[in-house]
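Of the protein chains in this complex, one is absent; all others appear in place.
What follows is chain A.
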Amino acid sequence: MNFKIRAASKEDCKDISRMIMELAVYEKMPDQVKISHEELQRDGFCQNPFFQCLVAEVPEEQKSKEGCTVVGYALYFYTYSTWKGPTVFLEDLYVMPEFRGKGIGKGLLSKVAEVAKKKKQCVHLHLSVLDWNTPSRDFYAAKGAQDLTVTEGIHVLRFDGQNLDNLANEAPKD
């Protein structure tokens, strides 16, 4: 199978949005997807974008059953380690089921690693995976990923909704 990995453009946002939803369905949380492709475009293609995105594209003659040629994506952004400096967080990596097993996922991950190394000298790459998602955990483990939740007991915490608003309302005034 021929495929090409390239930087996403504004015009790819509809396809990226479609695949974000497909990934959310796979992760059993489709009702948690709240933003539209227009918002994605605004946030990813403004002067100071909040994320970077790569897409995997196949030629027209190899398009999906539904006629899609953009068949995978990797969404990432730069973060910071107070111990070591710039790092990269791979937020989403997804390849449509009918295009798996052909090296596209590996191609996307390698490209993120390459960009992170060249542009920002990133010291490591972080990502989150659901505990039941064995295929993904195995995929990343094969590339050398360590599960910090297991090895160091790291838990991810969140403040949102009313809890975030309550804290914000109590903020000390200048």
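Going forward, contacts are C-beta pairs under 8 Å (C-beta built on N, C-alpha and C of every residue); 3 or more make two chains touch, one makes a residue touch a chain; residues count from 1.
Basically, contacts and distances are computed from a predicted model.
> Hey, which one's the missing chain according to UniProt: "phospholipid:diacylglycerol acyltransferase", "COMM domain-containing protein 6", "Serine/threonine protein phosphatase 2A regulatory subunit" or "Diamine acetyltransferase 1"?
Matching the unshown chain against "phospholipid:diacylglycerol acyltransferase", "COMM domain-containing protein 6", "Serine/threonine protein phosphatase 2A regulatory subunit" or "Diamine acetyltransferase 1" yields "Diamine acetyltransferase 1".
> Taking the full complex into account, what residues of chain A touch the chain not shown?
Touch with the absent chain occurs at residues 16, 20, 24, 29, 32-35, 39-40, 43, 48, 50-51, 75, 77-86, 89, 91-92, 109-110, 113-114, 116-117, 122-132, 137, 140, 143-150, 152-168, 170-172.
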